[in-house]
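A protein chain is absent from this complex, but the other protein chains hold their places.
So, chain A:
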Amino acid sequence: MTGPTAPGELRLAVALDGCGWHPAAWREPDARPRELFSGRYWTELVQEAERGRLDFVTIEDTLALQSSRYDGPDGRVDQVRGRLDAVLVAARAAPRTRAIGLVPTVVVTHTEPFHVAKAVATLDHVSSGRAGVRVRVRAGRDEAAHFGRRDLPPARPADLFDEAADYVEVMRRLWDSWEDDAEIRDVATGRFIDRDKLHHIDFAGRWFSVRGPSIVPRPPQGQPLVTALAHAAVPYRFAAGSVDLVHVTPRDAADAARILRDLRAEQAAAGRLAESLRVFADLVVFLDDAEGRAAARRARLDELAGREFRSDAAVFAGTPAGLADVLEEWAGAGIDGFQLRPAGVPTDLTAITRGLVPELRRRGLVPPEYGAGTLRGLLGFPRAANRYAAAPPEPAAT
């Protein structure tokens, strides 16, 4: 394999959350805040992303009400509050789409790896190989209180990432715990499966032990895509060791190059090859065809929100062509792809699919059609080999 993408090509995803990433976006005339809890709303957004041939969507989620604070509810009533479960939203959209990847967010700190592994495997089955999962660590006391099972934050914050690494390891083993050809339906012997091709995973770690095998046969992709967002050294280490695709938040191209150096060093330390990890940069985008109008909208939304919009990711306000210039520059620094967070939905989502994408296509930076049938395929990954399958016999020496 030569690398993640064809030379000069970049990959595109969008992050879906509520009415968009600006806290006042729900007040825009075309926003649909009253439909946020309907299947139709989410299906239509994913379909729009698919019309733009985006590689995947992520769906935001946590196990607490949205808040501007890290340590609990903020009591605000002027922003979108309330969310549906992201895995179910993705599953609801799957039968109504055909090629785009579906990557719901899952909090690993409070959930069962066995349950989530089977849910993501099933999302892969219902979408014919388009599933991923963005794993997320949550250290908040408020979220912990929803479960009442542990005290957070832990004395050593890195523990949560070590636990996340175990969690991903358990999911991966469970996805491999059935070999692809385990179902044999051998009428002569009355056996439905070849049980030698099902495997107990026998994971025993500091936080949990899981015996396996999964109750769900191996997903079509073998391994659904695992992603994580990372901003600093500890999460970089986790991402470099555990995930297939990491979302990072560079300020500019030089920052992107620095982050990539850090990530590649962690990867090497973890003994993983460079091409096993895709690096996507996140950007919040306000887009408009007319010069200056996107910035004006941003200013107007800031005024409604009562304060200037800030984000962990870089914020771009301008034309699709201007954004294409930025993406091209960052891609030059080694970034594989981009996850755009539309500031307002539908405005900035359609500006991506109908403005930015045609522009990138004119520049030959994104392909015109979906080629591969799976999400891993779209990202240039081969179908994953199964860790439990016996290696094929060596070809006989001649």
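Following the convention adopted for this analysis, a residue touches a chain if its C-beta (ideal position, glycine included) is under 8 Å from a C-beta of that chain, and two chains touch if they have at least 3 such contacts; residues count from 1.
Rule of thumb we're sticking to: contacts and distances are computed from a predicted model.
Chemist: Report the protein name recorded by UniProt for the chain absent from the figure; options are "Tryptophan synthase alpha chain", "ABC transporter ATP-binding protein", "F420-dependent methylene-tetrahydromethanopterin reductase" or "Phosphate transport system permease protein PstA".
Modeler: Hidden chain identified via UniProt as "F420-dependent methylene-tetrahydromethanopterin reductase".
Chemist: Per the definition of touch given earlier, which of A:195, A:300, A:362 or A:387 contacts the omitted chain?
Modeler: A:195
Chemist: Quick one: say which of A:210, A:324 or A:343 touches the chain that got left out.
Modeler: Once the missing chain is taken into account, the touching residue is A:210.
Chemist: Looking at the full complex, which residue from A:98, A:115, A:307 or A:387 touches the chain that isn't shown here?
Modeler: A:115
Chemist: Please give every residue of chain A in contact with the chain that is not shown.
Modeler: 24, 26-29, 31, 33-34, 37-39, 43, 62-65, 73, 75-85, 87-89, 91-96, 110-112, 114-115, 118-119, 121-123, 125-126, 128, 142-143, 145-149, 178, 183, 185, 187, 189-195, 198, 207-217, 304
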